[in-house]
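All protein chains but one are shown at their positions in the complex.
So, subunit A:
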Amino acid sequence: MKTKLLQGIAAVALAASAGTAQAEDVIGFELNGETPIVVETDAPAHLDGALSTIRSGWTFRDPATQAMEMDDFDNPGMLAVEDAMVAWETAEGSEGKSCMDCHGAAEDMAGVKPVYPKYVESAGEVRTLQMQMNDCRENRMGAEPWKYDATEAVSMEALLSSVSRGMPVNVAIDGPGAETWEMGKELYYTRTGQLDLSCANCHEDNYDNLIRADHLSQGQVNGFPTYRLKNTKLNGIHSRFKGCVRDTRAETFSAGSPEFVALEMYVASRGNGLSVEGPSVRN
């Protein structure tokens, strides 16, 4: 496993950030030459040894694709972030409010993305960032909700992700959200479709192997939304899940469904400790 990692742009050992008394170096790259992005680290305890280290999808991509993500000028996903920045400041809906009117600068939202999906007390349910955005649109702005994983929603998710880049994913798995997390775990290990494959069959049992021309990653979501060279646009997590389930010759769940919300929560928690990386670049 280790040797293959070095195929790409060698992720370098980054000095542990000043202040934390960490003895060991961490593996990653420097975004824009300044922000450390951790792309490989110890697996969280709740994986029970299913993986020893967790790796960002970045480590499985070729050097050219990796390089596109390392500098915002080369990252096509940042164009969508710019669009979302305009949307952030634009008043919409019957209340005549913009996101900024309540939340201030987009940069002030740093730290939000790493903990989503999470149990939202006031709503009494686990929510993804997109669900939470729509709650604001409907109930605070009096605006139409965005369609799940549609351009506007994914772009805004990319903006909120971009301001948290470098922060460690830290999704809670206990407390009132635990039941949803369990449901997500169950889905992750359930084999579906005529090919009878689970997420784990490809992303836990076979990561680093080629399946046809594809170099299988661990299927982490720390890099979402991802700009894919294949369809030249930003892609949401649930759209990716749909594609993977479809590829098992199964009936998929829909974007925004309770099943995919739970699955997102579980998969995100498998990446606890990796850096928030979105918008990332993948093939």
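Following the convention adopted for this analysis, contacts are C-beta pairs under 8 Å (C-beta built on N, C-alpha and C of every residue); 3 or more make two chains touch, one makes a residue touch a chain; residues count from 1.
As a working rule, contacts and distances are computed from a predicted model.
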Name under which UniProt lists the unshown chain, selected from "3-oxoadipate CoA-succinyl transferase, beta subunit", "Pyridoxal 5'-phosphate synthase subunit PdxT", "DNA-directed DNA polymerase" or "Sulfur oxidation c-type cytochrome SoxX": "Sulfur oxidation c-type cytochrome SoxX"
Options A:Leu197, A:Leu234, A:Ala268 or A:Val281, residue touching the unrepresented chain: A:Leu197
Where the missing chain touches subunit A, by residue: 190-197, 201-202, 205-206, 209-213, 216, 242, 245-252
